[in-house]
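All protein chains but one are shown in place.
For clarity, chains are labelled A and B in written order, and residue numbers in each chain start from 1.
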Amino acid sequence: MPLLLDDARAPSLSALFAEVDAHGLPWRLETGSAGEPRIAGLAPLAHAGANELSFLSNHRYLDQLAQSGAGAVILPAAAAASLPDNVAFTRVICEQPYLLYARVAQWFAQARRAGRKPSIHASAVVAADAVIEDEVELGPFCVVESGAVIKRGSVIGAGTVIGARSIVGEDALLHPRVVIYSDVHLGARAVVHSGAVLGADGFGFAPDPTRGGWSKIPQFGGVRIGNDVEIGANTTIDRGALDDTVIADGVKLDNQIMVAHNVQIGPHTAIAACVGIAGSTHIGARCTIGGASMISGHLVLGDDVHISGGTPVTSSISKPGRYTGVYPYAEHGEWQRNAAVIQQLGSLRRRIRALEKD
Amino acid sequence: MPLLLDDARAPSLSALFAEVDAHGLPWRLETGSAGEPRIAGLAPLAHAGANELSFLSNHRYLDQLAQSGAGAVILPAAAAASLPDNVAFTRVICEQPYLLYARVAQWFAQARRAGRKPSIHASAVVAADAVIEDEVELGPFCVVESGAVIKRGSVIGAGTVIGARSIVGEDALLHPRVVIYSDVHLGARAVVHSGAVLGADGFGFAPDPTRGGWSKIPQFGGVRIGNDVEIGANTTIDRGALDDTVIADGVKLDNQIMVAHNVQIGPHTAIAACVGIAGSTHIGARCTIGGASMISGHLVLGDDVHISGGTPVTSSISKPGRYTGVYPYAEHGEWQRNAAVIQQLGSLRRRIRALEKD
Partner (left out) sequence: MPLLLDDARAPSLSALFAEVDAHGLPWRLETGSAGEPRIAGLAPLAHAGANELSFLSNHRYLDQLAQSGAGAVILPAAAAASLPDNVAFTRVICEQPYLLYARVAQWFAQARRAGRKPSIHASAVVAADAVIEDEVELGPFCVVESGAVIKRGSVIGAGTVIGARSIVGEDALLHPRVVIYSDVHLGARAVVHSGAVLGADGFGFAPDPTRGGWSKIPQFGGVRIGNDVEIGANTTIDRGALDDTVIADGVKLDNQIMVAHNVQIGPHTAIAACVGIAGSTHIGARCTIGGASMISGHLVLGDDVHISGGTPVTSSISKPGRYTGVYPYAEHGEWQRNAAVIQQLGSLRRRIRALEKD
């Protein structure tokens, strides 16, 4: 990992923490024998150097802690107490080390972006009636269609397309080559990764016996996405048929997720990669959905439902809790024997009943 | 949902139906107490307004029907007969309301496109020997390579690439940022959504003991796609190894589908999102495949086969019907208990046999 800032810009540990947003996360410093370090970057305990900050988020890494060459480490008081007196690195004592680390990392991410100058690349094609607010960065080969609005402070990567009447909220970050169709509203501080497609047609076709085959149902709804939403690479969110597809504030979507038309996802729900959510399903607030799960259409999942990875959810769930449904894998020969019995389960049950009647 | 046409362009209900293609779908009007409305858009029963058309496709929504503020509603005769005499909205009586609605929606979609002027954007890069027929719209930053042909009336979105010798049929609609490799033939009226990749190399490698690792099999086949095919966002269809990958007329593919090399898909088959179809598998006509299903390679699925969502199809299917194979999910604790037994099924069967011999 390269250092995040060059030496000239690296702050002292105190200066760094004076600027980090540690609201709600009480912390204090215990300066080590090496004195107060300047912090140029972040690194794992195992290979952090004297100008890097690390953190202890899990007791498993206690062994690495004592030997770490880090300049400073964020850790809970109990772990700090277990260290020898003469430890070289400075301790940042905090009972939520991972969260405080997140805040420090956000500071570095911000510092690395500093100095970028907002500008509209000469090659971008912007409709005459589109609105680009102040301090927007619009990359090469972007297209902004009629009536679209890009709000103050947003960064739009190369080759991104913003469709007619769509809105990108303040301080959004769209990586290169995102496609936003028409009538998609994206909230403030959105992060959208490359290859994501927002607002493509929902999959709506009626069987058409008069013509043979299928008749397309044009999809006239839009997509409404709240504030502080992150959307992963190559994820697709389809527009609604008549009403909108709706993603609430704070939702986090990983890569290659498929959100079908008229789905609604509640606030702060997080969904891991490769999940498919079929049409018109509503998912509640604060849910987590493991990778490669599949949620059928027209279901309702309540708040605080947690789905294990790979689970096919084929019915609604009203009760909070954890739900699972993957077939246990095994060595191929053993799996073959078990799979064969699965196909005879009905008859096995009958045989047990017969034995019980004996 | 925005209204689809502004007031000045909104047709009267009669004028609208005079233009809609209702071939094969007999209908008649029963004008309501509010007289004949002008129709500016389409909306669900629950929140349609006086200048909007709605439809009743399912008895579940009968309650919403009586209270709908729609200007007009498409519905079957039986449902119309159940309404009070003084209902305000105009009834469009038709025994296939969803299909008639689809036709009306198609009229609106067409009306909204009217007035677009075909043109080739100045930034597009078109090979000297490519053919762009009349009335083609080619967006900014498109690339059309040597020998490619884009037929009359097609619309090609921004940033789309059409490879050498590929053909885009008449009146096709390619959304922004589609990639078509070389030697891909796309039929008339194709709709291709953003991020789709047609004609990438099939996954062909031979184990190579002389070099270690794998030796690439160059993929020289193409892709042939019939008429009236729709392809969803970020779907990939690989080119054949020597022969072509073939998608027949009227096939509908949702988002994030993977079609491997030398697959063949028969006419009017519809496939939901996130399905993977491995190499050389042939799928028949009029099949439906539920989302997130997985079809192994070198299989043959006959006509009129219907696969439930999430099903792993690991063998050929000759008999029409519905096939399913997902593990039932459950609360995590219950799943753990069932999953543990699954791994002992072979021994359970032996124990039943032993009991039966007693």
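In the analysis below, a residue touches a chain if its C-beta (ideal position, glycine included) is under 8 Å from a C-beta of that chain, and two chains touch if they have at least 3 such contacts.
All figures in this text were calculated on a predicted structure; none of them were measured in a lab.
Trainee: Check the options B:A15, B:A66, B:A81 or B:V125 and report the residue that touches the missing chain.
Mentor: B:V125
Trainee: Tell me which residue among A:P11, A:G71, A:G163 or A:G195 touches the hidden chain in the full complex.
Mentor: Final answer for the missing-chain contact: A:G195.
Trainee: Applying the definition given at the start, please give the residues of chain A touching the unseen chain.
Mentor: These residues of chain A touch the chain that is not shown: 1-2, 4, 23-25, 41-44, 98-99, 101-103, 105-106, 108-109, 121, 123, 139-141, 157-159, 175-177, 191, 193-195, 228, 230, 232-234, 249-250, 252, 254-256, 267-268, 270, 272-274, 291-292, 309-310, 326-332, 335-336, 339, 342-343, 345-346, 348-349, 352, 355-356.
Trainee: Hey, which chain B residues sit against the chain that's not shown?
Mentor: 123, 125, 141, 143, 159, 161, 165, 177, 179, 181, 183, 195, 197, 200-201, 203, 205-218, 220-222, 234, 236, 238, 240, 242-244, 256, 258, 260, 274, 276, 278, 294, 296, 308, 311-314, 321-328, 330, 334, 337-338, 341-342, 344, 348, 351-352, 355
Keep in mind that, in the parts below, only the chains that are shown with their structure count from here on.
Trainee: Compute the distance, rounded to whole Å, between the mean C-alpha positions of chain A and chain B.
Mentor: 27
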